[in-house]
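The complex appears here without one of its protein chains, the remainder shown in place.
So that you can tell them apart, the chains are marked A, B and C in the order they are listed, and the count of residues begins at 1 in each.
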Amino acid sequence: MAETRKLKAGIIGATGYTGIELVRLLVGHPDVEIALLTSRSYAGQPFSKVFPSFSGIVDLELSGNDHIHSRVEDIDVLFLALPHGLSAKMLQEISYRSRVVIDLGADFRLKNKLDYEVWYDLQHPFPKALKEAVYGLPERHREQIKKAKLIANPGCYATASELALLPLASAGLLQGPIVDAKSGVSGAGRSVNLDTLYNEVNENLKAYKVAGHRHTPEIEQELSEAAGQPIKITFTPHLIPMQRGILVTAYCPVPDGHNLDSVMALYKDFYEKEPFVRVLDIESAQTRFVRGSNYCDIALKEDTRTGRLIVTSALDNLIKGAAGQAIQNMNLACNLDERAGLAPVPQFL
Amino acid sequence: MAETRKLKAGIIGATGYTGIELVRLLVGHPDVEIALLTSRSYAGQPFSKVFPSFSGIVDLELSGNDHIHSRVEDIDVLFLALPHGLSAKMLQEISYRSRVVIDLGADFRLKNKLDYEVWYDLQHPFPKALKEAVYGLPERHREQIKKAKLIANPGCYATASELALLPLASAGLLQGPIVDAKSGVSGAGRSVNLDTLYNEVNENLKAYKVAGHRHTPEIEQELSEAAGQPIKITFTPHLIPMQRGILVTAYCPVPDGHNLDSVMALYKDFYEKEPFVRVLDIESAQTRFVRGSNYCDIALKEDTRTGRLIVTSALDNLIKGAAGQAIQNMNLACNLDERAGLAPVPQFL
Amino acid sequence: MAETRKLKAGIIGATGYTGIELVRLLVGHPDVEIALLTSRSYAGQPFSKVFPSFSGIVDLELSGNDHIHSRVEDIDVLFLALPHGLSAKMLQEISYRSRVVIDLGADFRLKNKLDYEVWYDLQHPFPKALKEAVYGLPERHREQIKKAKLIANPGCYATASELALLPLASAGLLQGPIVDAKSGVSGAGRSVNLDTLYNEVNENLKAYKVAGHRHTPEIEQELSEAAGQPIKITFTPHLIPMQRGILVTAYCPVPDGHNLDSVMALYKDFYEKEPFVRVLDIESAQTRFVRGSNYCDIALKEDTRTGRLIVTSALDNLIKGAAGQAIQNMNLACNLDERAGLAPVPQFL
Partner (left out) sequence: MAETRKLKAGIIGATGYTGIELVRLLVGHPDVEIALLTSRSYAGQPFSKVFPSFSGIVDLELSGNDHIHSRVEDIDVLFLALPHGLSAKMLQEISYRSRVVIDLGADFRLKNKLDYEVWYDLQHPFPKALKEAVYGLPERHREQIKKAKLIANPGCYATASELALLPLASAGLLQGPIVDAKSGVSGAGRSVNLDTLYNEVNENLKAYKVAGHRHTPEIEQELSEAAGQPIKITFTPHLIPMQRGILVTAYCPVPDGHNLDSVMALYKDFYEKEPFVRVLDIESAQTRFVRGSNYCDIALKEDTRTGRLIVTSALDNLIKGAAGQAIQNMNLACNLDERAGLAPVPQFL
């Protein structure tokens, strides 16, 4: 970017947890300025009035979502942080090919329109755009992302699950894994809901959407494509009384002819040049080791008694699982340093 | 018990979390009085000085662990809440056959001395007593418990895992399950340890003792015995930032010729008369639904896409996973109402 | 009560946190049976369907709030767990004098109708009943409660604050105290609200309703009446990321001629015969020492450098601050053992 003008970024839906995190990270990005923030609920108020933590930092007034076409006219990068169904509708209202659009929702993640309609129980509002959309997992689709105009930012669970299993899948060594996933509550978003009240969540453990979570087909799509054959997974998410962080514990057979060392070598090799994936020699990935950062950490263990591999992966669901990965994608699509604006150091505490 | 004298109970190691919980529950037991509480660290102090919550309720002075033989002379029921290795040693010092002894530690859970020595890395201090010990899971060994003098109270993870899978195992329908377990921090005990400091645990998720946790052989022993053939499990515990509660998520193939309905019927039938196991028609067991109670709740789901059964079970690790189950065992061994002293209603919040 | 029939209890608004806690405690009450539970949101469903923790324990179907007059016909004790304004309206629809009614809301706490109208910004819906209502703090009004038909159960903050300061006020030794209060989130109730979402509350500290909280006039009313002269307080509540528990830290001048010892003696004397107030010789009251119990603990310290007394009091806001105190009041008004159904032992953890 050098000394040229900064890119103008806009965020549609800036007052959800993902939106706030996008704002926070973009403030620190050297090549971008925030030019548009929208919100249905808070339109007309300064962003810093809604979130006093931004006082003196982001005092920009929130716009509404109407007349969106003209609002985004001079926006170079547009982030959509909307519920599924709404992103695709919004996209129809703007000429998305004249800028980079990154959708943090689910509308463009599944290549197969029928999968979308089955899992989301909704007719796809804008199927035409599906084939132009690139799935924004840089570790798999970096070259396509660089050329993309429409990027489907992966789901938080999906990112953690795919990164945990891609090295095996890509080597043709993955058999029907079980993915037991645990997430902090921020993944559930900021909409007002009995189920995410403090007293309903704190000091509680539960599984939810057992065998029916919408990130399942997304994970299968990416693993299958990497494997060159269909991979089916059992996926069980759990809600954990904490704010940020996802831990995935994935189980699959140790591939024939392999052991922990050889699989570990495979993983280290696969992620060797990745700026944001670390394969660590520790017993388990831990969410606190990645908190506040764009890293996804991976650890491996073998259960020699049963011949199973146990892969743990951890990420911050709001960063590598959402806003951070979106910025990584923006950096790639806009020809910026892939790491720009992505604070390097996790917060231990 | 009628109007006869109350049983005299003693607790060796009364100042750990399990010990405190035993005291709390025994205070409310109609047929028992607390006659002896010991502690290495706090000997000589009133129990209520160490734990002011018991002020005016249990002001009994804590004894030391020396001269234990004479201290326990008039004790009818003795609870050992000691680290493994120490219970077995303690037992040698007293004539345990003259009273009911319930060991909340691990020393008498494994029938096979070699298993103990492999998994606990310790020569068994008192192997002679092993064959007299009864494994204190009432749902499987009720009749033996009624006649027992030495009861090995099951581990917390073990209780949740066994209850989740026993109906299948007993019907010969269980194949190599994966048990992904999540526990609150009180399971780690009250010993002072960097790993259980608030700031190391809160807002963090990790697996630990992956493929190596000591409850593994205990679970395998009980499931194998029930199945009449060896069952091997993959067991992965996780530490969750909450105080009380274990949730087990177990995965295994849907047995041939079965579906969710038939397995559900099997479970309901198996636990029909159990006072403390509930098979619920909900998506997932939740720890808050059992908190503060002696219940273990179980829920079932089927992943028809992959042919797997997902069984969740939840219990309060300090109650059904420790002190409550110990009292249930005491009730059985002392010919009391099995439910006596076990508060019936979980605390929703 | 002896062996006569059990009292029939009804709870209007049984699905809020206070309602659930009332149900839980009443299940264990030897002299009461639950005969009526109502809910606007869940009418027609079994209580245990809404709260699976009660499965097999309270399967009673929830009624609506309409035709309330006939629903309560055979109810001996009626608990109103409704938002302010609604209790008073509800009371007009039933002939409350034919049973004991305990209102857990705010409508009958303030003797002075004008205070109600100023602080609650609402015309009092049923002022006629005000003079018949007894303020249900047993430590101050036990004899009146015994004869009451309509009992105004005190607020949670109010109970903790009044018990912390009543001994001084009653002795005429209290001067303009500052009450800095901290509460867990369950005090905010179960209504769905952005402010009590997990992610808005966890890992956060704030004061709220500074110098304007509605428990202020209630505390002043009771302290002034005890003192025989007007007492004004500064009251600041804070929201704390935890579920249950209130801690009050109250500041006032050490009375002339007094020191810590003499004030301590005054407190111990004042509460000597109280079953649910403990004056402890510890540095600070702690909420975990009273959790799950009906106790209010009090501790005293003196700042000799500045001549101030620091009184801390702790209670479980859902028990002594709400449902437990309501049952204590019911016991008194119905001539039962004052302690009946109030589990004696706090849960340390």
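Odds and ends about this structure:
Just so we're on the same page, a contact is a pair of C-beta atoms (placed from the backbone, for glycine too) under 8 Å apart; a residue touches a chain by one contact, two chains touch by 3 or more.
Here the structure is a predicted model, which is why all the values come from computation and not from measurement.
Check C:55, C:202, C:221 or C:293 against the missing chain and you find that the one touching it is C:202. One of A:84, A:124, A:206 or A:244 touches the chain omitted from the figure, and that residue is A:244. Within the set B:17, B:235 or B:348, the residue that contacts the chain not displayed is B:17. Among C:46, C:241 or C:344, the one in contact with the hidden chain is C:241.
Residue B:203 is the one among B:76, B:107, B:203 or B:338 that touches the chain not shown.
Where subunit C meets the chain that is not shown, the touching residues are 176, 178, 180, 182, 184, 199, 202-211, 232-234, 236, 238, 240-247, 249, 251, 283-288, 291, 301-306, 308, 310, 312, 314, 349.
For subunit B, the list of residues touching the undisplayed chain reads 17, 185-186, 190, 192-194, 196-203, 241-243. Taking the whole complex into account, subunit A touches the unshown chain at residues 17, 20-21, 24, 27-28, 51-57, 186, 203, 243-244, 278, 280, 282, 286, 288-293, 297, 318, 343-349.
Heads up, the rule we're going with is that only the chains that are shown with their structure count from here on.
Same-residue interface: subunit A and subunit B share over half of the residue numbers found at their contact. Nearest to the global CA centroid, when each chain is reduced to the mean of its CA atoms, is chain B. When chain centres are set by their Cα atoms, the one at the greatest distance from subunit C is A. Once the centre of each chain is set as its mean CA position, subunit B and subunit C turn out to be 36 Å apart. A separation of 40 Å divides the Cα centre of subunit A from that of subunit B. Along subunit B, residues 203, 243-244, 286, 288, 291, 349 each make contact with two or more other chains.
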